[in-house]
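Dropping the structure in here first, questions after.
Incomplete set of chains, arranged as in the complex.
Chain nomenclature is as follows: A and B, assigned in order of appearance, with residue numbering initiated at 1 for each chain independently.
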Amino acid sequence: MTGFRFGTDVRVRFAETDAQGVAHNSVYLVWFEIARIAYLEENAGGYPALRETGLESFVLESHVRYRQPAHFDDRLRIHARVGELRGARFRFDYEVTRDGDTIADGWTAHACVDATTLRPTRIPADLAEAIRVAEGTPLGKPPGSPRPPPLVR
Amino acid sequence: MTGFRFGTDVRVRFAETDAQGVAHNSVYLVWFEIARIAYLEENAGGYPALRETGLESFVLESHVRYRQPAHFDDRLRIHARVGELRGARFRFDYEVTRDGDTIADGWTAHACVDATTLRPTRIPADLAEAIRVAEGTPLGKPPGSPRPPPLVR
């Protein structure tokens, strides 16, 4: 696991497990969202602040790769970073680790829209700058993943 | 199981099971809601219609009694009836059956409020009448349950 400066902790809830005895595959998207919101809170004044500027964001795509199952009560760290940010679109990358081992990864693609008109709206310059500072690296390059970046379609 | 004229079918989803191999205890409240909404659709023009009249409803209390566990892929019938309706408040009673056997029951208590002011608002007379017709029996009496009705506190 490299390239992540931010992470947040979750513990697998009993309600998140299924009859196979593992965390259900849909729950990872909930964990990704928790990490994304925590990231924005730490680096960009928070998602509530973003909404107060009259912006809203929508999830366009999600991808999860499950490598090892997670079990009840596991302590997991959900790492998140903004992998791309261009115009009205941005992509978050994630890694889920347990005791330092990556057990899952994935990404979500988003569009920033005007909350009233729902039209795509350029990400505010100060938010983009805050994220660039947080990442400490140029954005816009594909992540080191076997999959192409989702934003160019 | 007696006294229910209405029911709706659900099938236990794999995502609703937990690591004990049974439907998670919180899911029953989701099933109750599905039955409640289906009941209102059949008997009262539907929940969306209710909201269009400028009303909203809130859940005040919920109670579930789990008698037998439910498993993945079980076909369940969620029976619902309005057990009490007085002023701004109403209570739904539920029974969950599998092949005719009751595996759970419960009730939820609700308040009807003005969607704008959020102040308690008398249930519209025509909705109350439609429910009385649907039930075919006087409302306002406590159900045949070992617990007192929740509306009088």
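In the analysis below, contacts are C-beta pairs under 8 Å (C-beta built on N, C-alpha and C of every residue); 3 or more make two chains touch, one makes a residue touch a chain.
In this text the structure is predicted, and so the values were computed from the model without any measurement.
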Oligomeric copy total, full assembly; chains in place: 2: 4
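Definition applied: only the chains that are shown with their structure count from here on.
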Averaged-CA centre spacing for the pair subunit B and subunit A, given as whole angstrom: 37
Interfacial residue positions of subunit B with respect to subunit A in the complex: 14-15, 17-19, 21-22, 24, 26, 71-72
